[in-house]
Every structure is written in C-alpha cells, then in structure tokens.
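Sharing a structure with you now.
One protein chain omitted, others in place.
Per-chain residue numbering starts at 1, and chain names A and B are given in the order in which the chains are listed.
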Amino acid sequence: MNAESLEGEDRPGHTGYNYAYLDEQTKRMLRRALLKAVAIPGYQVPFASREMPMPYGWGTGGVQVTASIIGPSDVLKVIDQGADDTTNAVSIRKFFANTAQVTTTTSSERATIIQTRHRVPETALSDGQILVYQVPIPEPLRWLEARESETRKMHALREYGVMHVSLYEDIAHHGRIAKSYDYPVLVEDAYIMRPSPIPKFDNPKLDNCPALQLFGAGRERRVYALPPYTRVVSLDFEDHPFDVETWEESCAICGAQDSFLDEVVTDDKGGRMHVCSDTEYCNKRLAAQGRQEATA
Amino acid sequence: MYVAVKGGERAIENAHKLLAEARRGDPEVPELSLPQIEQQLSLAVDRVMTEGSLHDRELAALALKQARGDMIEAIFLVRAYRTTLPRFGASEPLDTDNMAIRRRVSATYKDLPGGQILGPTFDYTHRLLDFALAEDGVHPEARVADDPLPQSMPRVTGLLDAEGLIESSEVDDSRPVADVTREAESFPADRDARLQALARGDEGFLLAMGYSTQRGFGNTHPFAGEIRMGEVAVEFIPEELGFAIEIGEITVTECEMLNQFKGSDTHAPKFTRGYGLAFGQCERKAMSMALVDRALRARELGEASGAPAQDEEFVLYHSDNVQATGFSEHLKLPHYVDFQSELSILRNLRRDHDTKAARKEAAE
Partner (left out) sequence: MTEIPLLEVESLTRRYGRRIGCQDVAFTLWPGEVLGIVGESGSGKTTLLNCLSGQLPPSEGRVSYLTRDRGAVDIWEISEAQRRLLLRTDWGLVHQTPSEGLRMGVSAGANVGERLMAVGARNYGEIRTEALHWLDALEVDRGRVDEFPDAFSGGMRQRLQIARNLVTRPRLVFMDEPTGGLDVSVQARLLDLIRRLVSELSLSCVIVTHDLGVVRLLAHRLLVMRQGEVVEAGLTDQVLDDPQHPYTQMLVSSILPV
C-alpha cells in the first residue's frame, strides 16, 4: 500500500467498474477492518464481505483485501499451490491486471503485494511487502466447536485447552501430531489463529516475518493480520515438538533440497518424481545454474 | 510433463470459448431472446430476482440466458452485479394491504371478505404433460371477470388481531433497517436481518428446513393464514423532498403463517406468526420462508428443542446458495500442496505402525 494508491480513487478502469473493482466506500470499510486486524494480531475482525465476480471459496476474501490496498504503482504476484500459472492464480492476476492496471510479476522479490492460496513463497519476504492469504475457514476452533457464538467467547476468554486436546488425541491414537496443513498457531501469546491451508512446512515462515501478512476470508466475512515481526508459534507439546515435512528426494528439476516438493505421478506403475511446488523458486535456481526454464 | 497446470491462461480462454459455444447450442435453432425468457420462463426470472435480491426482470432474464438456465449461477451473476450498485436508501415498507391482488388464498377460513382468488396457479392442475405445448402457436386466453377485484382486502391476521387472537407484529421504526449485504452477521440476529437472509436464502434449502418442522423436527403447528400475490407500489423518501414518492410497482408474493399459540401468566394465549415475502410469484419460497421464520423464533418464544430449523446459526449460515455452491465447488480447485502434506503424514504414520508391529513381533 502506498500514498499514491490511496489517492488513486474513482479512476474507472477500462472494465467500466471502479478502480480495483470495489467501490471506495467498500475499500474504506475494508481498510478500517484491516487496521483493526493489524492492531490486534491474530484476532478475527468481522467485515461486510461483498459478493465478488468469482465464487466464494475461490479467493474472494483475498481478492477483497488486495483490492482495498492495491494502487497503480504496486507490483502484484499471485500464486496458487505455490505456482504462478495455476488456473485460479491466472484468473485472479488477470482480474487485477484488468481492473487495477497494475504491473504483474512472478518474482517474489519484485512484488509489493503477493496474493497466495495454500503456500508461502520459498523466497524470504522483506520489509514493505504484503502477503495476502486466501482463507476458506478462518476459525481455528471450528472443528472442535461448530458455533460461532461459542468460539468467539472461547477466544475472548482464551479458553484454548481444547486445541491441545485435539493434538493430544493425535498422539494418543497415532503416536504423533497428525495435522499436516492449516496447522494452528499462537500469535504473540494471545490469539490462536489458522494460518490458512498452507502446509505446516510454511508455518515457520510466518514467525518474525518482515512483511505484513493479511488474511481474508470472504464467505466467512473475517479478516485478520500479522504485522511485521510478529511472534507466531505453532502449537505443540514439549515432548512432541512441532516439526515440518522433509523429503528424502530433492527436486527433479532444480535439485533443491530445502523447498516444499510436490509429488508428480509419472505413470501408472508407481513412477513418481518430486518437483518444487514454488515454480518461481525452481526457475530462479535453474537460471542460477545457467539452465533453461523447464518446459511443459 | 509435470507442469500440467502451465498454460493456464490459454486453457481458461479456450474454456470460456467452449462455454460460450455450448451456451448457444445448435446455431440452427433460433436464439432465445430476453423477452422470451422473461415472459415464458417467468417463475425462473422471479426466483433469480428473489434470491439475487435485485428486482430487474430483464437483468434476471439475461443472467438466466448467460447461465444456460442454471439457477444458482444466474443468481450469482445478479448478486455480483448488484454488489457494485450504489445504495441510496431504503424504501418505505411495502403496503401489502393495498396490493392489487391477482391471487389470494387462505387455508383458515372458508370464505372471507374479498373472497378466495385462485389466480394463475399450478394448484389443482393435473400434472400431465401437455403435448400440445410441444407445438408452436398455442394462444390461451383467460376470460376477464365482469367486476374488478376490490381495491384492498382485509388480511386474515388483521381479522384475528381485531379480536386480539394473534400477537401484534411489533415494529420499531426508529431503528434503521439491517442490511445483511453491508454488515457481517452476528448472533443472535435480529428479526429484520434474519428475514433478509431468509429472503435471499436458497428455495430448496428453506423448503427442506420448513418441511422438517412439519415432520416433527421443531413443529410449529402452522396454518397458511394467507397467501397473496399481486402488485404493490414501492415508495421512497428522497432526502431533498422529505415525503414519499412512488418509484415503481413490483409483483410480490406474501405468506403469513399462523402458528401455535403462546401464553404466560401475564398474557392470554395468542396465535403466533411466521412471515415470508418474495419477488414475483415465488410462492413455495414465501411459504418455506414463513415456516422457517417462525421456527427460528423458538428461542424468543421459549420453545427451543434443538431442531435444525430452530438453530439460527445453522440455518442462516447455510441458507445462502451462492456461498454454499462456491465453497462446495471450490473442492475442485487444486489442493496439491495440502494433499502432499497429508500424503507425507500418512506415510509417516504407516511407517510408525509398521515399526511398532515389527517390534511387537520381534518381542513375541
């Protein structure tokens, strides 16, 4: 977000809609909600989510957050599953290219705003960047308590024992914590938060991150935030500490051993290969090795 | 090879072209016009307007055409359009007492002032396919009655109210009306917000919820006190004028249910009410809405029994078909990463299991 973007109002794009689709009243409402969210890290702020021209569950929360903070001088990157060219990422990137006339990029370094679904980029983020998460279900207590009226009270009173009950159950029945994604975190020793369905591999990247992290859940009408350098701890037990996925394999394309790997089925006879889920990271490594981008 | 997802942009564009072609169908067949949809698929138009919360027959017809007849998709199109429109205020409450009635039935009185008016209804038709309709050129005509219907007809609830037999509908005009499209819902919800959400709610969902109350999951002993359909004036007070002006006329269907009575030490028993209102002739919707509205008043009336239709959070969080379809269908978006994490955990768990089993075997 920059000064220019806040003033660049009411400039209709060639779509016939307002700049970045949302009307300015709605953007102001969203910014107020986001400011509150930043002021209370991890706290879910209700906001009056609008109907967007894409379906609920397909990133309407993230799109609304991005629309409310984006300006013409921003550089936008959109990823889904870590990749810049998955269909939904393409669709959302195109939406903003059309409605907000922003420069888009696949470079995590060049982007001022990165909207993501299900991953945090492998490239470390830096000061001044904003990472916008698309969130399907914002409530970490939802699977333990279906009622919003009750979960809000549990947050208010910090009644979080039940979260560890569910981790206890995993260990009792499976010998280890079996949550693999959307792994709950404790923010600044206060609120328990869902990091959105990122793999737990990405959880450590949330902690002490120099970038501002904004979370938008459109259908559930909530935004929440992690201001830069917020302490974010994944829930665990002392004797069953949090750990992340590891692979015996390395990326079949760039050879990376430190990135989240997607498993690709190559035939119906058990053939598998592992490749970086973050396509930009993979290509960057290839380029550094003086090799060509993998072709499809 | 691995990047089956690459070229997403071109794939999307091609999919859009295919969709457009499929929508049009065989070009030898004449294209549907919006007036045809609006006139001949009028109940579909009514439903799209009601659940899309936008009264515009032409836009609804366009949405239906664009959506290839898919109701929820059409409702979604209308909603996404509506959300971009400026709000300049709320109309005055519709005066359905002064409805230009085309249909009016009551299940509670055999006859009543104004009479029972069947109007254009499927009720009492035999559901036999009419093969004559397969041919063009059918021009049915209905005979116009000799006398026009009375200007206004008393309501059944009004008749009961005069005798003090029904709770009065309390209206607090001083409070601004809720707008569920502009505020995040909170619970317990006020009745205005609740009725708005129900009015936008999916007809099928509300039908099933209302039906469940009739089958014992939160019975409310309903009588269809009155169902009326016809034209009402929409009035609006522009700030600069300070008095109401008529800005148009719309067709609505209204249903008032009479439900089991309720009394206490201090109050003599009275019938209670459930209310439903929909654009056009969405009668099934209006009736379902009235049933569910009444069921949702269980807490207020001290009769909650834990039935699904009495559960405000359950009903209101799940009645919106645009939300429901988006989230249910988002499962077809890629979830490679989460699935990879699950695979990884599952393999670890299986390894633990095998190790444990092997150790046990070795010990035995």
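Before moving on, here are some points about what is shown:
We take it that contacts are C-beta pairs under 8 Å (C-beta built on N, C-alpha and C of every residue); 3 or more make two chains touch, one makes a residue touch a chain.
Quick caveat: nothing in here was measured; it's all calculated off a predicted structure.
Contact with the chain that does not appear here is found for just one residue of A:Y17, A:Y160 or A:W247, A:Y160. The chain not shown here is touched by just one of A:R32, A:R110 or A:H173, and that residue is A:H173. Listed for subunit A, the residues touching the missing chain in the whole complex are 156-162, 164-166, 168-169, 171-173, 236-240.
Convention: only the chains that are shown with their structure count from here on.
Touching subunit A in their complex are the following residues of subunit B: 1-9, 11-12, 76, 79-80, 82-84, 86, 181-188, 313, 317, 322-323, 325-330, 333-338, 340-345, 348-349, 352, 356. Residues 17-18, 21, 23, 46-53, 55-58, 60, 80-83, 85-91, 94, 117-119, 136, 146-149, 174-176, 178-182, 197-201, 219, 221-222, 245, 247, 252-253, 260-264, 266, 273, 275, 277, 279, 294, 296 of subunit A are the ones that touch subunit B when the two sit in their complex.
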